[in-house]
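Only a single protein chain was left out; the remaining protein chains are all shown in position.
Right, chain A next:
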Amino acid sequence: MAERSEEVKLLGMWASPFSRRVEIALTLKGLPYEFSEQDIANKSPLLLQSNPVHKMIPVLLHNGKPISESLVILEYIDDTWQHNQILPQDPYDKAIARFWARFVDEQIYVTAMKVVGKVGEERDAAVEATRDLLKLMEKELVGKDFLGGESLGFVDIVATLVAFWLMRTEEVVGVKVVPVEMFPEIHRWVKNLLDVDVIKKCIPPEDEHLNYIRARMDSLKLKSV
């Protein structure tokens, strides 16, 4: 570990899965950091200056130098602080982990957003499509406690999006997107995650989170009227 003073600051948002995954990584590494809650509707000069290209959270500032994009940040954290490795060491296993992380963000997330954002037939189609994608994740969990294998890894951290965002949305949307009969492995995996202290500490508190999702959905409905 570096001996010089390390200043780690995270520009994030309490309800964002992309921000929370960075917090999980920092906490797993035992790294102290300053969290700065950002108002997306009214972006701070620091955010705009640190991520001029996308103007999005999360942004990690390490000794003042910004890193943006959550998957890039996670790899940076693993490259810089090499204890408690998040990614596998073997290049092939690493490639597989990177593949599944992108699958969660580019396929599952994009499709699942339509479950929240659409209604009627379009929503039903989104639910079907999300389930088809989740079936692939379900297969990956057979015989494993975590997507990373015996212990929590890169893909698990990324896939908390499924466990604590997609699955929490079910209550608000009133649709069981991930029923236990169809996805017993995923449900078992969520229980395993909840047994990990770092996870319990770093995910948004459930009640507050559900209220937030509800409020966002209502505002989305108002927009489409």
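The rule we apply is simple: contacts are C-beta pairs under 8 Å (C-beta built on N, C-alpha and C of every residue); 3 or more make two chains touch, one makes a residue touch a chain; residues count from 1.
Going forward, contacts and distances are computed from a predicted model.
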Can you match the unshown chain of the complex to its UniProt protein name from these: "Transcription factor Tfb2-domain-containing protein", "Glutathione S-transferase", "Proteasome subunit beta type-9" or "Large ribosomal subunit protein uL4m"? "Glutathione S-transferase"
May I ask which residue of A:I40, A:A95 or A:V180 touches the chain that does not appear here? A:A95
In the complete assembly, which of A:I40, A:V119 or A:L136 touches the absent chain? A:L136
From the list A:F18, A:Y33 or A:F103, pick the residue that touches the absent chain. A:F103
Contact with the hidden chain only, please: which chain A residues? 53, 62, 65, 67-69, 71-73, 75-76, 79-80, 91-92, 94-95, 98-99, 102-103, 136
